[in-house]
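I'd like to ask some things about the structure below.
Excluded from the complex is one protein chain; the other protein chains are retained at their positions.
Labels A and B are assigned to the chains in the order they are written; within every chain, residues are numbered from 1.
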Amino acid sequence: MMFRPVVLWTDALIFVLLAVILLFAVYVRRHAHLRAPWRGVLRSPAGLASAMVLAVFVVIGLLDSLHYRPALPVQSGQSAHYGVEVLSVLDRLLTDLRTHTEKTYSAPLATHLYARETRLQPDGHSARVYPRLEYGGAQLADPQSDWIADIERRIAIGSAKGLVLAGVLLLIALAGRAFKTRTGLAQAARDIKTGALPWRTVIVMLTLLAVSGCVLAELAAGYHVFGTDKVGQDVLYGTLKSIRTGLVIGTLTTLVMLPFALLLGITAGYFRGWVDDAIQYIYTTLNSIPGVLLIAAAVLIMQIYIEAHPDVFDTAAARTDFRLLFLCLILGVTSWTGLCRLLRGETLKLRELDYIQAATAFGVSDWRIITRHILPNLQHLVLISVVMDFSGLVLAEAVLSYVGVGVDPAMHSWGNMINSARLEMAREPVVWWQLTAAFVFMFALVLAANLFADSVRDAFDPRGKRIDVYE
Amino acid sequence: MIAYLLRRIAYALPILLGVNLITFALFFVVNTPDDMARMHLGMKRVSVDAISQWKAEHGYDKPLLYNDSAAGFSQLTDTIFYAKSARMFALDFGASDDGRDIWNEIKVRAGPSLAIAVPVFVIGLLVNITFALLMVFFRATYLDVWGVVLCVALMSISGLFYIILGQFLIAKLWHWVPISGFSSGIDALRFLLLPVLVSIGAGIGSGARWYRTIFLEEIGKDYVRTARAKGLSERRVLFRHVLQNGMIPILTGAVVVLPLLFMGSLITESFFGIPGLGSYTIDAIQSQDFAIVRAMVFIGSALYIVGLLLTDISYTLVDPRVRLQ
Partner (left out) sequence: MILPVLLSACGESTWNDPYPATQRDSNTLYSAFSERPKHLDPAQAYSSNEAEFIAQIYEPPLQYHYLKRPYTLVPLTAKQLPTVTYYSADGHVLPADAPAQRIATSVYEIHIQPGIYYQPHPAFARNEAGKLRYFNLAPDALNGINHLRDFEHTGTRELVADDYIYEIKRLASPQVNSPIFGVMSEYIVGFKSYAAQLKTVAREQPPGRYLDLNRYPLTGVEQVDRYTYRIHLLGKYPQFQYWLAMPFFAPVPPEVDRFYAQPGMAQRNLSLDWHPVGTGAYWLTHNDPNRSMVLERNPNYHGERYPDEGEAGDKQAGLLRDAGKPLPFINTVVYSLEKERIPYWNKFLQGYYDASGISSDSFDQAIQIDAKGEPQVSDAMRAKGIGLVTAVTTSNQFWGFNMLDSVVGGQSERARKLRQAIAIAVDFEEYISIFANGRGIPANGPIPPGIFGYRSGAAGVNPVVYQLVNGQPVRRPISDARRLLAEAGYPDGRDAKTGAPLVLYFDTAASGPDAKSRLDWMSKQFAKLNIQLVVRSSDYNRFQDKMRRGTEQLFEWGWNADYPDPENFLFLLYGPNMKVGKNGENSANYNNPDYDRLFDQMKYLDNGPQRQAIIDQMVTLLQHDSPWLFGYFPKAFSLRHAWVSPSKPNLMANNTLKYRRIDPALRDKLRSDWNRPVLWPLVLLLLAGVAAIAPALWVWRQRERGKAR
């Protein structure tokens, strides 16, 4: 075998989550009353556009979640061995970006290092010069005259490729629809045009994404698009790798806390009495401890655990991954209380409704009432709070990394990038690209998530009152 | 009412006890008293003797929760947990592990924390409400649409960016205010300006958007329509009815954070070098000073409970129909 697949803890959970989402999607498709609000989400231009952006992020994140260890060259008579470095499919796709490291800082699209170095000149004197980069713009014979032209050419080619790609994708979609409805392409196009789908948004977004993607790829083949960091690693690569971290924190945390919040919230609201008191006690107590302290303590505990079991965490990736997982767990512990309280309140209201009272009178079991009547009525609340929490969690990661209790410092994450960018902002001349790259990607993800959450909320809870109070 | 308050206060005791136990457990799972001693004794030339002396001096030479060697009731009382927690309910926090009196320190540091937190809270509330009211006034115009888009965009930016950029532009490039630090008296204004501005700016997005929904909800109600039918001008409707009624959920929602203002802001204070309680807590976490961490958690949770209480009371004040039982 050329590689050995590695399933990290978070990988496994991500795929569990993916499976859950797919199952849920199938379930929703089968039920018209559930399908309607989702249709609403996709028919609002903002919802659709943000969903498309999110999809791009998710695909990158998923590619980055398929891990493996490459095989080392086998010598005769020996069993196969694998490297300790854990790579992902994304790493494989971005091999060039990953391995093309310079010596230290270089600006976006630069051809020379950002710092001067003492070099021996041909005439025997040494002088302080900006050395050429090893990879960035290495194809240029004379950077001074060729650089602009090369960049322009690459942008043009990239745009053209992007337009073609978008066109092809649109055609495929049209053809698919035409095939399904057994009409011609023109008819399908007319259908879509008159249909409720905001097709202009689709075209614009698709073109935008395809063009920017292709331009980035075209430029990245010859330059460091977002420059390089202190040890010369490509910032674009780091930013792309950070996507997975952000997604994992935003989604797994919710996955972890959801069972607790549901179980405890519904039990408290449904059974009331001492159960209610006990659960209220638990969440008030947890809630009143400052979150940062809880997180700091948990991160330290985890480090002890790792030190005690060095054989389990045999690769650096396993260690950083475990820390990420732990961070999700502990963020879950600090964030389930809000949803729990909301669910408790809603359940209290629901159980007083006539039909549930009637069901109780008929002797229907509690379990059945909860699963058949209460849970479905809470579904929209859970959904809305999940999508709304997502962006908050992505932002929280950055802050926690600043305090020093975030993800492992060796992990690619926007928090770590911002953290090191603080030092760079104090340099003169300022090294601004790492901060900018982190800002752009983080902003795109969080903005898309926020807009998506908004349209989900509009679709499921048009009055928009309850959730806001919870917020 | 008074019976209710008493009951709520009695209810707070087990919560505080629980908080205390959790803090204690979390801290001592990761930190043995030996670790703490080493941390405080420094790096060079630390002998085993010195460590046991430090522990004896600071009262960490007892068992954590349960004392096997003692008899009777003192099995529970002759422990680190009891010795360190019991006095706290009387607000006696003792000395921090490096020998400074904690209560003294808290008193000194509450001032700078409040000097940031109160303006941020008050001005922030005013700015957010103004923004929200404006959007509501211009509802269904492009101004409203762009206002909401702006809000969503603003809230999609990490708070760290606001701080980093604010410091870079205003303090470093433009020389408007000192970069960091603090001072007492009127001079403090110069140090407070930037952190307060940045904190308010970071909060505008989510705050204004939330208040906007509250006002919109209010504006859809029947009495507003009636008022308008009576021929009241839009301005009067907004200010007389919508604002007044909308303030109820806004204020009751804000009350819960009021007591916590004392705790200060962890991030802002440490970025701007303000010697408040927030940076005190962060430093204590980083230097693993258990005595301070425990005291701050205790105060934090006590204030949180007070906040919940105040919320309940404020509900009865604004809405006579709600009765405390």
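Following the convention adopted for this analysis, a residue touches a chain if its C-beta (ideal position, glycine included) is under 8 Å from a C-beta of that chain, and two chains touch if they have at least 3 such contacts.
Just so we're clear, the structure is a prediction, and the values are computed from it rather than from any experiment.
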{"item": "Contact with the hidden chain (one of A:Gly83, A:Gly167 or A:Gly213)", "value": "A:Gly83"}
{"item": "Residue, one of A:Thr254, A:Thr334 or A:Asn419, that touches the chain absent here", "value": "A:Asn419"}
{"item": "Option from A:Asp11, A:Asp64, A:Asp150 or A:Asp229 whose C-beta touches the chain left out", "value": "A:Asp229"}
{"item": "Subunit B residues touching the omitted chain (full complex)", "value": "31, 35, 38-50, 53-54, 57, 95, 98-101, 104-105, 108-109, 134, 137-138, 141, 143, 169, 171-183, 186-187, 189-191, 193, 233-234, 270, 273, 275, 279, 288"}
{"item": "Interface residues of subunit A (partner: the chain not displayed)", "value": "72, 74-75, 78-79, 81, 83-85, 103-104, 115-116, 118, 125-128, 229-231, 233, 300, 303-304, 306-307, 310, 314-316, 319, 404, 408-410, 416, 419-420, 422-429"}
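What we mean here is this: only the chains that are shown with their structure count from here on.
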{"item": "Distance from the mean Cα position of subunit B to that of subunit A, given in whole angstrom", "value": "29"}
{"item": "In the complex with subunit A, residue positions of subunit B that touch it", "value": "14-15, 18-19, 22-23, 26-27, 29-31, 152-153, 155-161, 164, 168, 206, 210, 213-214, 217, 249, 253, 263, 266-267, 281-282, 285-286, 293, 296-297, 300-301, 304-305, 308"}
{"item": "Touching residues on subunit A, where the partner in the complex is subunit B", "value": "281, 284-290, 292-294, 296-298, 300-301, 304, 391, 395, 398-399, 402-404, 414, 418, 421-422, 425, 430, 435, 439, 442-443, 446-447, 449-451, 454, 463-465, 468-469, 471"}
